[in-house]
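First up is the structure itself, then whatever we jot down about it.
One chain of protein is taken out of this complex; the other chains stay put.
The chains carry the letters A, B and C, assigned in the order they are written, with residues numbered from 1 in each.
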Amino acid sequence: MTLDLTIRGTLVLPEGPLERAWLGVRDGTIVAIGTGSPPVATESFDAGDDLIIPGVIDGQTHATSYGGLAGIRSTTRSAIAGGVTTIADMPYDNPAPLNAIARLDDKVAAIREHAHSNVALYGTIMPGQATGDIESLIDGGVVAFKISTFESSPTRFPRIASDQILATFNALAETVIPLGVHNEDQEIVRAYIAAAKAAGRDGIEAHSESRPPAAELAATAQFLELGAAAGAHAHIVHLTTARGFQLVDNYLADGFRATGELCVHYLWFDPDKDGAALGAKMKVNPPIRPGQIDALWEEILSGRVAFVSSDHSSWPIDNKFTPSIFEAGAGVPGLETLLPAFYTAAGNRGLDAATITVEQLCERPAKFFGLWPEKGAIRIGADADLAILSRAPQIWNSAKAHDELNWSPFDGREFSVRVAHTYLGGKLAWDGAAVTNQPGSGQYVRRGASHWFE
Amino acid sequence: MTLDLTIRGTLVLPEGPLERAWLGVRDGTIVAIGTGSPPVATESFDAGDDLIIPGVIDGQTHATSYGGLAGIRSTTRSAIAGGVTTIADMPYDNPAPLNAIARLDDKVAAIREHAHSNVALYGTIMPGQATGDIESLIDGGVVAFKISTFESSPTRFPRIASDQILATFNALAETVIPLGVHNEDQEIVRAYIAAAKAAGRDGIEAHSESRPPAAELAATAQFLELGAAAGAHAHIVHLTTARGFQLVDNYLADGFRATGELCVHYLWFDPDKDGAALGAKMKVNPPIRPGQIDALWEEILSGRVAFVSSDHSSWPIDNKFTPSIFEAGAGVPGLETLLPAFYTAAGNRGLDAATITVEQLCERPAKFFGLWPEKGAIRIGADADLAILSRAPQIWNSAKAHDELNWSPFDGREFSVRVAHTYLGGKLAWDGAAVTNQPGSGQYVRRGASHWFE
Amino acid sequence: MTLDLTIRGTLVLPEGPLERAWLGVRDGTIVAIGTGSPPVATESFDAGDDLIIPGVIDGQTHATSYGGLAGIRSTTRSAIAGGVTTIADMPYDNPAPLNAIARLDDKVAAIREHAHSNVALYGTIMPGQATGDIESLIDGGVVAFKISTFESSPTRFPRIASDQILATFNALAETVIPLGVHNEDQEIVRAYIAAAKAAGRDGIEAHSESRPPAAELAATAQFLELGAAAGAHAHIVHLTTARGFQLVDNYLADGFRATGELCVHYLWFDPDKDGAALGAKMKVNPPIRPGQIDALWEEILSGRVAFVSSDHSSWPIDNKFTPSIFEAGAGVPGLETLLPAFYTAAGNRGLDAATITVEQLCERPAKFFGLWPEKGAIRIGADADLAILSRAPQIWNSAKAHDELNWSPFDGREFSVRVAHTYLGGKLAWDGAAVTNQPGSGQYVRRGASHWFE
Partner (left out) sequence: MTLDLTIRGTLVLPEGPLERAWLGVRDGTIVAIGTGSPPVATESFDAGDDLIIPGVIDGQTHATSYGGLAGIRSTTRSAIAGGVTTIADMPYDNPAPLNAIARLDDKVAAIREHAHSNVALYGTIMPGQATGDIESLIDGGVVAFKISTFESSPTRFPRIASDQILATFNALAETVIPLGVHNEDQEIVRAYIAAAKAAGRDGIEAHSESRPPAAELAATAQFLELGAAAGAHAHIVHLTTARGFQLVDNYLADGFRATGELCVHYLWFDPDKDGAALGAKMKVNPPIRPGQIDALWEEILSGRVAFVSSDHSSWPIDNKFTPSIFEAGAGVPGLETLLPAFYTAAGNRGLDAATITVEQLCERPAKFFGLWPEKGAIRIGADADLAILSRAPQIWNSAKAHDELNWSPFDGREFSVRVAHTYLGGKLAWDGAAVTNQPGSGQYVRRGASHWFE
């Protein structure tokens, strides 16, 4: 039985890189791994000494918050060009969030029509909504739920009150499904913004001050304790300080299920250094804080970070050109920069960039979202979702991006690698210059068994 | 120089009981301790083999929430009859709370007019109040501040929002003054009460269910983290489960200042056993929960409880006779039962009751409120505030109480000791039958140096 | 480039079993792994659903203590029949131990002449010997050194005094080479044996009593501390109680290099149950102790056991037929029982027998002796040393053994698997009925880089 495809290069296996190696694919699945000459195959590709890694799983994407479900098309096209073969899309669709089975069905249909990459889905609940929809969404395959303690939009991204958080945790307690939270205390943030405005401060530096660590940590602590009370899995979708991860770790040590996630921009930017140049282009919530980068890398190395994601937001740049920082949209595009940016930052710190990238961007999110072992590793039996990294430096230029947004805080930054090829299910999807697969090539990915708290 | 007073009996010293011993008083201060025959003194009293302990410091009294400042008179009279020589009075005075220096002045004047026992004072802040008053109240001698995350009364006992809690912690961060919290999440409690009412449940069992542990713990976690963010001392004025003390302990282990307090009724009652008989008479907030007593004693023995208090509330019994448990007032009288109830419960568990009583009711609150070493121990140089315990069993009967309330959940319960005498500043204040000192004998006690986090 | 060999079956990879899989070998090395149909190869073998595991590395073999260097032939023949592809042979050769480079050369020559399996070598020192030989032995490739605190033979297996242990540790401190110890305090053992004899006790039960845990633990503690003082790697070659592993763990926690090993008979036999039937056939030193099996499995599961070995001794059974237990030889044959016995015991406890067997008998000893990653795992680039386990139960019968000893404490015991095939360097060496390779097929294996304390 002949192989469909072989790819040669340096394979980044879970135990580390293997040079002058190859993998063989049949029916979209990796079925053989070896060194030396690969066996005969219908198609073969020689990547030289490029790094062949599992396709990235971006655990936090906002594909549809601006353009609605059709946003899946450009977002996943950008994903493929960035070596991201699966996104976990947030539920805050425009105009209405994914909080019921009918909306899940619509979104799955949109994936089948538009998606270049695979898509897993988060669900949510709306204020006052009963918990009955939760079970049907789980049956429908969502990988996680998410709510917010801060209202970004009353119809699309509302604040969920404590009692409803508790009710949601109770509904999830017997399952392996995490409930994630956008963790900012609304009272503190609103009071601080009002104070900043009253003081006439409206630049990027006022943004960071207006959402202090205390706002983030108080919401985090309350949410973790509610999850603990219910016995459910509480997940913080972004923590910006080491204290946040320490808090999460205390819950683990006390026997509860708790996790915390990091986004790549918290590992790259510092308002004290970059605020003047970037302004609203680096506005995200919770804000990037000064002087945290070293401490956050320590958290990664200590194993206390669940995984690293992009928090890709599909805002056009117009959204950032506002008179005051407080009116500017929060969030940045990130699917094409996630992989090279993380790899580069790890390498610049002297770490084994290939291994830690695979761990944080592939293996850990796969385990977290119940996609392991089919995704997240180059191993026999895994899906042939692959990214191939050329170790050739590049200066990032968002003009070439495939997300129809074409702006980025990373513009002008040097990355030590570029995504040379992406394969999805054993098919070439990106050749280094163009996205070569068709909309609808990506699949809706349902949650499988959990491999996280083991 | 002759002594003013000697008292013979079994002295309960910090290191344990000393039998056939005596102490000598001059100018209101303990100046000598010995065994055998006491030296010559102006006055001498032989307590036989009764236990002589330091006067109790009740860390949580509500003297004035019903009758206003005049309530100090009956409350402190009851304190004296209960061996309590100092109360830390809560700030929720009727009609308006102690949140400014003028009100502190009024209250100190009332103490000078009415008090039979010493009185230390808590301060508070009102919604929207700036932090400027905090410093003047500290200068005025308050021992602590307290706020609530649940609105019991909009004018007297309001909910304080997160941003204001944070501002208060920030104002206290450089001081040793604790900020205490009535720790219940308002959204959860209101939702649960509404659900209970909707289900037609309104008995005492519905009370406990309507304020679940999650409501208490979520508020606790949020408050502790805000205190940690500010670097201030966060104090939880009542925790009803072991998990609460574990949470506090995590903050200590992480290097923050955090403490948790217990009230004696949580060590005595269980709604599953006592609810039917006591009904609203055992309604307190947060509620007494089923099956917690053994675990809470473990917390005491492990050293994770800051101290034990009465949470004495001066509600007349009429306040409890309501059609629904949700309309009944929360709180119970407790100044005359605190000492015998705690001692009895400790003894019934086989503990060294005398030593643990002195530790939890005298020494630890004295250190906590900055009253040590003048108060809280029988030692040379300490104030001669004393309680003398006769080890003669009694059945509690609130008809004989001195609080003008004359009801109690302890009615009919057997205590293994009774308060035979109380001395305040070396003067007899309670002779076992009557309060013998005059209103105004008690003093306003200001916070001194801290001896807690050492 | 065609493969030399493919083998199909259930591959037990480091991450777990992979069914219907294959591996491909070229030049004695595993160069490809896959599922489905294997590629074309010069030779192919289909093992059905048998388990294909890495060849076992027995970390403690005594090949030559009876018959001298020629004993390598029958011992390694037995190894191959037992799925053991590498033995770490103890230094106590008869008539003189391996304590100098000339003897290492002789032994390597004997390996080249006689060995059916690969052989790694321990070295030792003799009383009064200077440390100069240690470096040359390391250059010669020994994987470890071993001494004894108890004299089993003055010329072959002497007691080494404390000062010489310290000197040896000092000589090894800058290296990764472990110093192992036969850990029994000679004064205690001799005193206890004298007492037993004086009391007329000479059965197997007197054996266990005559070498009490205190004798083993005192020698262990002293040895570990000497290793710590020098900063060297101290290894206890057999610990018979959980306390021993706790001691080792204390040294690790204090920052020192310390390890402890377990032998398979401590996991199978109990003198209280088996002593009457087995008598001297279960005499080993330190003795198997009553009631330890469960606790020792806990140590394995907690990760505190370095690895499990056979401690195979090549004594003829005559050595056990003595009037008194004290004259009987200590030690048992074990190379053909190690693998099925460990697998069976693990399975009987409900563990994942395949995975834990590979971990304890293959991966961990490979890392310990510096043989990883070439040995100890089925992975690309590893040597094609393999054992194939048929999951067909068998009753052990030592009459069929290949060790020329033909006795065993396991006789009549049921094993859940049998060794169906063994491959050495990609060549069939055991076909389930006969050893098919020639003496001299085995190689002398030198220590490589260390992968233990990482």
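We adopt the following convention: contacts are C-beta pairs under 8 Å (C-beta built on N, C-alpha and C of every residue); 3 or more make two chains touch, one makes a residue touch a chain.
In this text the structure is predicted, and so the values were computed from the model without any measurement.
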Exercise. Quick one: which shown chains sit in contact with the chain that's not drawn?
Worked result: B, C
For this session: May I ask which residue of B:G291, B:G381 or B:G412 touches the chain that does not appear here?
Result: B:G381
Exercise. Among C:D105, C:E187 or C:E414, which residue is in contact with the omitted chain in the full complex?
Worked result: C:E187
Seminar exercise, completed: Missing-chain contact among C:S44, C:T175 or C:Q246 belongs to C:Q246
For this session: Consider the whole complex, including the chain that is not shown, and state which of C:A41, C:A120, C:V142 or C:L224 touches that chain.
Result: C:L224
For this session: Decide which residue listed in C:A96, C:M126 or C:L166 touches the omitted chain of the complex.
Result: C:L166
Seminar exercise, completed: In the full complex, chain C touches the hidden chain through residues 161-164, 166, 185, 187-188, 190-192, 212-215, 217-222, 224-226, 228-230, 243, 246-247, 250, 254
For this session: Name, in rising order, the residues on chain B that touch the hidden chain in the full complex.
Result: 1, 14-15, 18, 21, 24, 26, 31-37, 39-40, 379-381
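As a convention for this text, only the chains that are shown with their structure count from here on.
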For this session: Would you mind working out whether chain A and chain B touch using mostly the same residue numbers, over half shared, or mostly different ones?
Result: same
For this session: Among all other chains, pick the one whose mean CA position is farthest from the mean CA position of chain C.
Result: B
Problem set entry | Geometric centre distance via CA averages, chain C-chain A, whole Å | 47
